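Input: one structure, supplied below.
The complex appears here without one of its protein chains, the remainder shown in place.
Right, subunit A next:
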């Protein structure tokens, strides 16, 4: 695929990094030559210096040949203008714009083909905020990801002594709760992935991934560990873009304290937030943390834009008695080092938000992509089309599929209707069994223990030549 990425900031760079491959030809556009040089030194891609909204810049970037435009500059206006230009002058088939301001998204008609011609819009800060909210809601989870418009969830959690299923084979799940349908997609012992069979035993300390209808995920969790007490008190370090969004979304349901180092920003936040308490200070200052009763906190989230500060603040908070700590870490290498050691959850914001972009780059009708285990594994939602003659999967039973080792189908959502302003989303969630038969238009949710399997899986689920 030929892809043009506008903006070489945090989002643009990580998108470029994850899309660079033999199959993709990538051009990154930015006004900052230093940033572009840095990217070019690391990755095999082309760069163009210039104003991303100008026709001449887009032309120079190869817009006439491009399959996909990803407009992720800091400016909503530049992104919108670039999409319109790309549609009118260059007919780029798929255009994605980053829109930070909710204003535009409140008027979807502005984004349609007659106007700004944005096929998909994303707001990375909002995606990260939603992800963090899920973790607040499920204190036992390491990751909670949604598929099929939210009907199905994939949950990662560490098995802890005391969970009903810990020390028992996976197949016991059905005996404990005959009415509960869930599928254990993978078990990690250290970095070793195990695609479980019925007799695979879950051990304490294992990282378990399971799929279930979203309304069942709490009940499945209790099989893996005793329920933690629900989250009530939060402390957030950093009142920036993500910190303030999260506080606004959480302050009605939780007691929230925000620590912001910039005095002016702290005052501004204090004026706009409701019940949350804004403190001016340094989150790596142990006296401040102790004075604010860090040992009473159910969850401490370090969300500043500085990796080192986030790591230090989270370590300190854990040490001072916070029940659970999370650090946002932009550098993958750091995140890999830290998770499961002394920081409960270390996540890179790019990794969280990139899935929504990846879905559009993939071959076939891929509705969602979530990267797991910090990028090593992946979960996919693929919509199948055609019939028994034009598809290799439709009309076949799950146990008749020829899937490579390390790939498994966990769930199907049938007859999915996404929510509209008039109607709620609807669809039938099927946790698959050996004899489940795939039907046309099913949403298939797959777990891949290794992302190198992605290509062959996508090909396998595509329609054949005869599909019209």
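What we mean here is this: a residue touches a chain if its C-beta (ideal position, glycine included) is under 8 Å from a C-beta of that chain, and two chains touch if they have at least 3 such contacts; residues count from 1.
Following the convention adopted for this analysis, contacts and distances are computed from a predicted model.
Candidate names were "PTS sugar transporter subunit IIA", "MrpA C-terminal/MbhE domain-containing protein", "Recombination protein RecR" or "ATP phosphoribosyltransferase regulatory subunit", and the UniProt protein name of the unshown chain is "PTS sugar transporter subunit IIA".
Contact with the omitted chain, checked across A:91, A:189 or A:397, is made by A:91. Residue-wise, the contact with the chain that is not shown comes from A:365, picked out of A:172, A:228 or A:365.
The omitted chain makes contact with subunit A at the following residues, 2, 23, 64-67, 91-93, 363-365, 385, 462-468.
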